[in-house]
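All protein chains but one are shown at their positions in the complex.
When the chains are written out, they are named A, B and C in that same order, and each has its own residue count from 1.
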Amino acid sequence: MKSYHGGLGVGIAGIVQRRHDEPKPGKHEVLIRVRAASLNARELMILAGQYSLPVKPDVVLLADGAGEVITIGDEVTRARIGDRVACAVFPRWIGGRFGWEFAAQIGGSLDGMLTELAVVDEQAVVAIPEHLSWEEAATLPCAGVTAWNALSGLRAPVPGETVLVLGSGSVSLFALGFAKLFGARVIATTSSDEKAERLRRLGADDVINYRSIPEWHVRVRELTDGRGVDHVIDVGGGGTLARSLMSTAVEGQVAAVGWLANEASSIDIKAIAGSIATLRRIAVGSRAQFIAMNRAIAVSGMHPAIDSVFPFADAVSAFRYYEAGKSFGKVVIAMP
Amino acid sequence: MKSYHGGLGVGIAGIVQRRHDEPKPGKHEVLIRVRAASLNARELMILAGQYSLPVKPDVVLLADGAGEVITIGDEVTRARIGDRVACAVFPRWIGGRFGWEFAAQIGGSLDGMLTELAVVDEQAVVAIPEHLSWEEAATLPCAGVTAWNALSGLRAPVPGETVLVLGSGSVSLFALGFAKLFGARVIATTSSDEKAERLRRLGADDVINYRSIPEWHVRVRELTDGRGVDHVIDVGGGGTLARSLMSTAVEGQVAAVGWLANEASSIDIKAIAGSIATLRRIAVGSRAQFIAMNRAIAVSGMHPAIDSVFPFADAVSAFRYYEAGKSFGKVVIAMP
Amino acid sequence: MKSYHGGLGVGIAGIVQRRHDEPKPGKHEVLIRVRAASLNARELMILAGQYSLPVKPDVVLLADGAGEVITIGDEVTRARIGDRVACAVFPRWIGGRFGWEFAAQIGGSLDGMLTELAVVDEQAVVAIPEHLSWEEAATLPCAGVTAWNALSGLRAPVPGETVLVLGSGSVSLFALGFAKLFGARVIATTSSDEKAERLRRLGADDVINYRSIPEWHVRVRELTDGRGVDHVIDVGGGGTLARSLMSTAVEGQVAAVGWLANEASSIDIKAIAGSIATLRRIAVGSRAQFIAMNRAIAVSGMHPAIDSVFPFADAVSAFRYYEAGKSFGKVVIAMP
Partner (left out) sequence: MKSYHGGLGVGIAGIVQRRHDEPKPGKHEVLIRVRAASLNARELMILAGQYSLPVKPDVVLLADGAGEVITIGDEVTRARIGDRVACAVFPRWIGGRFGWEFAAQIGGSLDGMLTELAVVDEQAVVAIPEHLSWEEAATLPCAGVTAWNALSGLRAPVPGETVLVLGSGSVSLFALGFAKLFGARVIATTSSDEKAERLRRLGADDVINYRSIPEWHVRVRELTDGRGVDHVIDVGGGGTLARSLMSTAVEGQVAAVGWLANEASSIDIKAIAGSIATLRRIAVGSRAQFIAMNRAIAVSGMHPAIDSVFPFADAVSAFRYYEAGKSFGKVVIAMP
C-alpha cells in the first residue's frame, strides 16, 4: 500500500510517495481503507515550516480523511468492520475543554490520511452521515469541526440571531451552512460579485463585497438596524479583527479561527476597548463536537461544498492547486 | 372604555364587563389600545380558584394581549406612540433567573389585557414581529415564551438533536415550531390520527398516537435508534413524567411545564433513578427571552397556530369554548 | 501477586482471593502498585446483585484505589514511572457529557483496584494531590468525583449561596467539604447529635437533626430567611426528594446521587410541580472533573474523611464493617 509523506518545511516539492506493507491494528486500533482525503491551510503551514504544533518527521500527510473499517483490534468496541468513518483531528480530545495532553493530531504528530490504509486508535473514529459520499465526508474533520466549535462552542446561536462570516474559505462556508441550521440569519463578506452569488446560493441572507465596501462593518450595522451581529467567524486576523469587533452587538462573540501564529500585524486597543464583546481563540474541536456536528448534518441532509477532486495518484497536484488559493469549497483527493 | 373582570374562584359565570374612564399613564407607563387578547390554562385555573400565585380582586383578565401604544408617560424611553407591542407576563423579570421579586404578573396580581385600553409599565412592553397580525401577536406572551424557555432556557437544542413534544396544547405547538427553528428533529405524541396529520403539517418529523401505542416511550426509543431524545417538553405531569424520563437520552432534559400544582398523582422514584437526565420546572420566561423569541419568529417568518377568534363583545363565549378543550391552537379574542 | 475477586450477586461470602503472575502493560497501559483501595455503596450493590451497569464475571473488586506507577507501555505519554496516581472510575469518560460509550468502569466491567498490581489504560490515570496519603487518595475516584460533579457539574455554587447536604455518607461529606471551598454556606442533616458535632467540625454552618425535626425542610427555610437553598445533594431518593424540593430556592438545583435503581417508593407529583427547581440525576463524573477536583484539594490542602483502615489481608472484614453502615467517612483497605 502507498502513502504520501512530508514534514515541517519540506515544501510541496518535498512530498514523497512510499510503499509499505499492510499494517496491523493493535488491540485498541482499527485499520481503515481510506477512500478520500482533503486539504486544509494547516497542511500548507506544515510544508512551509510555519506550523506551531509538533510534526513528526516524514509524517503521512493530511488531517482529513474518510474510509471504511476493514480490520479491528481485539479489544475495539467503538467500531465494527464495514463502518464508514472519519477520524477526529485530535483523537484524544474526547469532549469538554481542550488541553495540551490532547494535542496529538492526525497528520501532524500522528500519521495522517493521505494513504491507502490508515491505522488509528479506535477513539479517533467517528461514524459519518449516511447521505454523504466519501469525498464529502473527507471534508469534515478539520474545517467542519472548526466551524462547528467556532459557532457553538461557547454560546451557540439562537434562532433569529445574526452570524457574520468573513470570506469564502472552507471554515466560513461550513459556518454559513451550520448557522442556517441553528436558525440564524447570515451575513457574509466576499471579494467578488460572483462569489457573492455562490454564497447566496449556500444560504447567505446578505452578502457584502468588501472591495466595493471597504468599511464593511458600517454596512453590517446598517443591515442589523444598528444592533450589530451576535457572532462573527473571523478567519482574517489582524486584517479583519478591528472591523469584526465594530460589527458585533453588545455581548456578541467573535471566534478567532485559523489565524497565522506569525502574522506581523497589530490591532488598535481601542477596537477591543470600544466593544462589549467576547473574543475567543479556538483550535478545531473535540470528538464530541464532531459527533454532534455529524448528527446535525445527517438530520438536515446538508452537503459540504466541494471545489474539486483529484486522484490519489496525482495528489501533489491537489496541493499545488489548493496553494494557488482559487478554490471555493474543499479540495479533495479520492482513492481509486 | 370596557374591560372584563374576574377573580380567584369566581368561575366563568363570574366574569363581568365594566365601563371605565380612559386611564392616563404615569411617567414610566404606556397606554395601549389593545387589539387582541388570548386565553391560557392559567385563566381557567384562576377562575376555578386553583391558581397558586396572588390574584388581585376584580382583576382585568388575561395575561396575553397585543396592541398599539397610543400615549406614553413623560419619562418613557422604551416605547413610542404607534409601536405595536405585547406585554411580558412578568413585567419585572427583565432577564437572568426568576425570583419572587419578579412575580407580579399581568392578568393576576396586575390588571390584564382583556380590555380596550391597558396601562402598563414601560418595562412590560415588547415590540412584536412585523409580519404577525394582532391576533397572532396576542398568542405569544404566555404559551410562546413558556415554550421558548422550556426549550432553550437551560441548554438549547443543537441542530440534529431530537425534541419530544407531548400532545397538542399551545405550549407544545409553539415548542414544535421553535424546535424546528433550532434545527431539531421533532417527535410529537397525540390522541388522534387527525391531530397527527396537523402536527405533521406544523413540522413534526414523527408522530405517535398514544391511544394506539400506550407505551409510547418504547416507540420513541425505536425512532431514535435506542438513544432517546435530548429534550422533552412535558406538559402532562404525573400522567406522563415517568414515560418522558424513559424516553430521554443520557444527559437529556425534561422541561416540566404547566403542571397542575394540586394534581393528585405520584411518580415511581425508579423512573428518576433509572435515567441520567435533568428535570427542570419552569415558570413562563423573562422579558429577554420574549425579545429573543420574537427575533426568531421575525427572522423565520413563523406564524403561531390559531384555533379561533371571538369578538370582544362575546369574550365569555371564548372562555366557554376554550374550557371545552377541543381547540388546536390558540383561542383569541379580537377587539373591534 | 494477589487480588480479590467477586461478581454480581455472589455476596461478601463469595469474595475470593487469587494469586496471579505479575501482569505486563500493553503499549498504552500502565502497571500500578496499588497502595490503598476504598469501598463504596456500589460494591455492596454489585455483591448483592442489584447493580445496573455490566459487571464482568470474577472481576477484581473496587473502583477506588491509589498507587504508584511502576511500569509503563511503550507509547504511554500520560504517566511516568514513580507517579502517584488514582484511576478514574470511567476511564473513557475524558470530559464533557456522559454517554454509554464511556460506561466501561473500573471494578465493574473492568478489573478493579483491590489487587496488589493493577494494569490500567493510561487514560484512566490521574495524578493525586501531593499532600494526601495513599489511604486518603484512595477515597477520591468514586465518592469524591460524584460529589464534585453533583455540586458543580451543572451550575457550580457561587460564594454566598447555600448548599444542603443530606446525612453523613461519604458523598455528602465530600460535598460538604467542596461546598466550603466554593465559598458556600452549608446546612447538613443528620440523625444524631454526635454526628452533628462531627459535621460542624468538617465545616457545616448549620446542622439539623432529622430525628428531632422530621419536617427538616421547614427548618431549612427558616435558616435561609424563607429563601431556600441553592443546591441540594440528595442521596436519599424517595425518602427525601419531596423535602429536598421543598427546601430549594427558586431556580435551585437538586442533584440526585446514588439512588437505588430498584427502590420501591414514589414521590407526589405536587412536590415537583410546586417548586421551580432543577433535578439532575448524575453518574460519578469525568476524568476532567477528577483532575479539577484534585486541583481544588491540592490548593486548599483539604483531607478526605476516613473512618477506618483495614489491612489487605483482611479485606473481607472491611466489606463486613462497611455493610454494617456505622462508618463516618471512608472505609479503606491498605496494602502492605
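Structural remarks
Convention: a residue touches a chain if its C-beta (ideal position, glycine included) is under 8 Å from a C-beta of that chain, and two chains touch if they have at least 3 such contacts.
In this text the structure is predicted, and so the values were computed from the model without any measurement.
Summary of contacts with the chain left out: across A:Thr77, A:Ser192 or A:Thr278, the touching residue is A:Thr278. Screening A:Val16, A:Ile81 or A:Val250 against the full complex identifies A:Val250 as the residue touching the chain left out.
Between the chain not shown and the residues B:Lys56, B:Arg92 or B:Arg200, the one that touches is B:Arg92. Of the listed positions C:Val218, C:Ala296 or C:Val309, the one in contact with the omitted chain in the full complex is C:Ala296. In the full complex, the hidden chain is touched by chain C at residues 152, 156, 158-161, 178, 181-185, 292-300.
Remark: the residues of chain A touching the chain excluded from display are 52, 97-100, 154, 237-238, 241, 250-251, 256, 259-270, 272-283. Mapped onto chain B, contacts with the missing chain fall at residues 26-28, 77-78, 92-97, 101-102, 104, 123, 286, 288.
The rule is short, and it goes like this: only the chains that are shown with their structure count from here on.
Here the CA centre of chain A is 40 Å from the CA centre of chain C. Across the assembly, chain B contributes no residue that touches 2 or more other chains.
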